[in-house]
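Subset of chains shown; positions unchanged.
As written, the chains take the letters A and B, and residue 1 is the first residue of each chain.
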Amino acid sequence: MRIGFVGLGNMGSGMASNLLRAGHEVTAYNRSQDKVDALAAAGARPARTVAEACDAEVVVSMLAHDGAVEAVTFGDDGILASLPAGAVHVSASTISVALSERLTAAHGDAGQGFVAAPVFGRPEAAAAAKLFVVAAGSPEVVAAMSPVFEAIGRRTFTVGDEPKTANLVKLSGNFLIASVIESVGEAMALVGKAGVDKQQYLELLTSTLFDAPVYHTYGGLLARQEFEPAGFAAEGGLKDVRLVLAAGESLQVPLPIASLLRDRFLTLLALGGGHLDWSAIGALAERDSGGDAPTA
Amino acid sequence: MRIGFVGLGNMGSGMASNLLRAGHEVTAYNRSQDKVDALAAAGARPARTVAEACDAEVVVSMLAHDGAVEAVTFGDDGILASLPAGAVHVSASTISVALSERLTAAHGDAGQGFVAAPVFGRPEAAAAAKLFVVAAGSPEVVAAMSPVFEAIGRRTFTVGDEPKTANLVKLSGNFLIASVIESVGEAMALVGKAGVDKQQYLELLTSTLFDAPVYHTYGGLLARQEFEPAGFAAEGGLKDVRLVLAAGESLQVPLPIASLLRDRFLTLLALGGGHLDWSAIGALAERDSGGDAPTA
């Protein structure tokens, strides 16, 4: 397929490479040009504007937050203005439910397709084409996008006809990951202060009931206190918790653990740790029990 | 080995049966006699008093709470008074760190061995000899107990020289399970209110980052709202959260998620749901978002 790709960050670079590798014709755009050059070396057509990347059947956007998605979509010469009628915008970013609704309406009015397809996985998984894709939108449009999803991920889950449902599910997943970080952080602060070796404790957990990637990955980062470089920065974690709380507010669903997580992220940012991996919030329990801060 | 077994509840019955099946000579005691008769039919020697069960090399106790363990251990003709010097008390119950310290000291004074060996697993796992055993105590005594552990579990983790460490690790594990229940309950309240099918949502979770027994088991109970009969009752869950908080207090480790869990269990009990499976606390998020209570 002829695919435009907008946003070549930690995640997007790997995804775009995998689209190339799968044989698609990719035109790539990024705000800073060096990432584009790197991908061009791998066979992509470089785009110097968003509009150039929209000369395609599908444009995939993968950006850090609502503001960035709004800028590339609604701006002058943005996706909305540049994408041909009948072409499809696949939004892989983790964005708010509210923005997803707005994108759905705007693309619909413009005669363009819109699919929300946020992904689970860290940069290593993006590079290895092992992402999990959570997709929602009109069934036929979602089905037509399967070559895209197959190129970037290991499995696709279709969760509904309304794009925003995929965004809600993705946000809820990030909430569950952060819940694991916090709870394992509390447990490690407890057993660690009693002298139990954290690495051995993690091995016990992950050999039994907690044998899942989320415990292996985040438990390992916590046991090793390995918060740099960030796979996903705490600032992004705060953003996602804010979005899940906003979704809860509009659905009138209180989420007490999410409220606690928000306070943890704010503390980490106030301590100067916004650039650390989001797993660093799990080290705040230790700080509150007399240990060092993750920023120390 | 000649093994006494005290406490033939949901968990203990399966464990004692597996000791028999492994070829050990088991003398079994239970407060209500019918459970003893059932096990006698399978080859156990029935004991009418705790003291009778102590005519053994090892006595295993598996009881519901600190009070029950204290009663069988410190009471007249209890384990402490009846067990021969050199024999070993294996405490498999989930008890407080403080009681574990007290048992260690008392058995030491009496020239008896003491090993804490709480287990992870629900009654089905106990029946199938698939428990995970978390053991701590003097290395040689723990080593000598391996035939016992092999008969009841699939794997044993030795976590330290002091028995109380095993109890702390076990309590921390129950805390992590309850954290999963609460966080999945919140996530399901959120996506459920948006119309996502909970069973399908769970499948997505358990096919990706959350592919661990704890999510399969408790996520399934929550998706199906299947809280009866209880594998582990909410009253027991409250007890364990209370014990983990007490351990945190004595180590000066605040555990904010445990505090939240305690409030959830109290709410469930106040609504009349103390007999429900402890996973029912995960349904309180839905109650707080306008849905039914798990006791409705």
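We adopt the following convention: a contact is a pair of C-beta atoms (placed from the backbone, for glycine too) under 8 Å apart; a residue touches a chain by one contact, two chains touch by 3 or more.
Since this is a predicted model, take the numbers as computed values, not measurements.
Trainee: Given 2 placed copies of the single sequence, give me the total number of copies for the whole complex.
Mentor: Copies in the complete complex: 4.
As a convention for this text, only the chains that are shown with their structure count from here on.
Trainee: Any idea which chain B residues touch chain A in the complex?
Mentor: Contact set of chain B toward chain A: 120, 132, 134, 155, 157, 159-160, 165, 168-169, 172-173, 175-177, 179-180, 182-184, 186-187, 189-191, 193-196, 200-201, 204-205, 207-215, 217, 244, 247-248, 251-258, 260, 285, 288-290.
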